[in-house]
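Removed from the display is one protein chain of the complex; every other protein chain stays in position.
The letters A and B name the chains in turn, as written, and every chain counts its residues from 1.
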Amino acid sequence: MLALLTLTVALLVIMVVSVSFGSREVGLDDILAALAGSTDGFDHGAVARRIPRTWMAVIAGAGLAVSGAVMQGVTRNPLADPGILGVTTGASLAVVIGLAWFGLASATSYILVAIIGAGATATFVYIVGSLGRDGATPLKLALAGAATAAALSSFVTAVVLPRQDIAEGAVSWQIGGVGGATAASISTVGPFLAVGFAICLLMAKGLNTLALGDELAAGLGERVGRTRAIAAFGAVVLAGAVTAVTGPIAFVGLVVPHVCRLVAGPDHRWLLPLSALGGGILLTAADVLGRVVARPEEIDVAIITAIIGAPVFIAIVRRHKVRAL
Amino acid sequence: MTRDRALTVENLTVGYHERMVIDGLDLAIPPGKITAIVGANACGKSTLLRSMSRLLSPRGGQVLLDGKAVHRMPAKELARQLGLLPQSPIAPEGITVADLVGRGRHPHQRILSRWTSADNEAVADALTVTDTVELADRPVDELSGGQRQRVWIAMALAQRTDVLLLDEPTTFLDVSHQVEVLDLLTDLNTARGTTIVMVLHDLNLAARYSDHLIALGEGALHAAGTPSEVLTPALVEAVFGLASQVIVDPVSGTPLMVPKGRHHSGRSAAPRPDVPISHLAER
Partner (left out) sequence: MSIVRTRPHESAESSPHRAGELTPLRTPDLRAAVTTVTSARTARLRRRRIVIAVLAALVVALFATSLMVGRTFYPPADVLAVIAGHDVPGASFTVGTLRLPRACVAVLTGACFGLGGVTFQTMLRNPLASPDVIGITSGAGAAAAVAIVFFSLGGFAVSVVAVLAGVAVAMAVYLLAYRGGVAGTRLVLVGIGVAAMLNSVTYYALDKAPQWELQEAMRWLSGSLNGASWKDALPLALAMVVLGPLLLAQVRNLGALQLGDDTAAALGVRTERTRIVAILAAVGLITFATAAAGPIAFVAFLSGPIAARIVGPRGSMLIPAALVGSLLVLVADLAAQFAFGTKFPVGVVTGVLGAPYLVYLIIRTNRTGGVL
């Protein structure tokens, strides 16, 4: 409970920071004026643009973190993350194909297509990674994910490269950012994220049982296959919807649940809400960092999360016994 | 065809990190004989073998081969005189028996030298000795455990060394293959006079197949000598902490250790003359 409260306060603080600091330095008076609704001049305009961006970072971070926590629970794999498993790249490719070949136009259709892409990729990676005698070991899943992500990323380039008319070109579909967020994109993605969160939270108890191993869970009366499928669906909805509006962002789904598990223990009923808050904090903080460190330029948030997240990934790999990996 | 080489260990001290595994050990390996090293788990048996073949550098003391310190000999020169078969060597995927055995010729080759007929002969001889000629073209992956172990021994034989060290050559083999491998080593020693030093798990097989038995405990020498001198209830108690009886192996006449344990030990201490010996003798 205390952790929940602390994280909520921290999230509010970082949101204020996010609105206050950016690649352009703006005084306190102007910030307050902008928050009151003024859009006069560059300073107010800059602050006004930071507001949807901040909200987007919060909900995207929350979605990715919960998605990662659920994927770790479903696969019982400490290295699961929508980015590492290639799910976000799959979503990205689906959107790009929709744009290039099917004239996809509405924002809602982006999101639906992204969810389909994410789901197909997740299924594929899980099947490939769990072939063989010892099932889905972390190594096999991580490799299948990395290979799939690399392949899909090449496909994204192949689709986008001949079409200079599509969005901002290949790179923005390979590395995610929240800079382009608008109130409209937030209200489009919002309902999808709400549905995803709801599904995941409903499956929290089932995930706790799954953690005991499939046989024991079945022995306790859990319908293992169904629980896993529904929870995975929730995770895929979250990852796909977020990727449709931000592009692929990795490592948030890996780092946040691990840190939250240190605080809250393995109970998913606590872990998922905490991860949502933690994900919001991490992505917002990473976005602020990206705006501040390279003034007057900005660094896409996915670059920052990779640089923060990869060391955590390595630390997790080092901490686990080789046989468990 | 092999020369007798004097392999001695002088005041050898070996350790990993803080822990001393072997501390001030003195040993002499009798040339032209079969020596078996026995001892409890983690007593330094493998460490001793690895130090003798310079896989490990000593902290102190030295290992001498014909009076020369092995750690100061050029790697290939030593590998032409002394071979080692490690406990779990790795066979690359798909490699054939002949190819694997051919790798044993490594110390006889230089960077640019070509494969010679002498190399072919050495490989053929090694296959013949180990009775694996018919397997020459088969992938090692497909062989049974016993066949595979014979092939590895063939690889060590292709190395043409006078001394052959083997680290638990019978682990993972079922009992008939254990005997098969040890018989092969005995043949080799008999016909060629190759000095053989092996770490063995099974005390009784060690006693039967060795001329010289070395018992290690906690990195120090407990006893060394002929099997009948070394394998006594007192030694088994000291090295393994196990109460036992030592009787005469009815097949080979070598000492045979029979553990007591806490159960099923109610019978008289003397071997029951009616059961074991006559029963075994019939086989």
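The definition used in the following text is that a residue touches a chain if its C-beta (ideal position, glycine included) is under 8 Å from a C-beta of that chain, and two chains touch if they have at least 3 such contacts.
Treat the numbers as computed from the prediction; the structure is a model and nothing was measured.
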item: Touch criterion as defined above, residue of B:14, B:43, B:65 or B:98 at the omitted chain; value: B:98
item: Listed residues A:27, A:266 or A:311, member touching the removed chain; value: A:311
item: For subunit B, residues in touch with the removed chain; value: 1, 32, 34, 50, 53-55, 75-80, 83-96, 98-100, 102-104, 106-107, 109, 111, 115, 117, 120-121, 123-125, 127-129, 131, 133, 136-137, 139, 155-156, 159, 186-193, 211, 248, 250, 252-254, 277, 281
item: Contact footprint on subunit A, counting only the chain that is left out; value: 79, 84, 128-129, 131-134, 138-140, 142-144, 146-148, 150-155, 157-158, 161-162, 164, 169-171, 174-175, 250-251, 294, 297, 299-300, 302-303, 306-307, 309-311, 313-314, 317-318, 322, 325
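One rule holds in what follows: only the chains that are shown with their structure count from here on.
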item: Inter-centroid spacing, subunit B versus subunit A (mean Cα positions, whole Å); value: 58
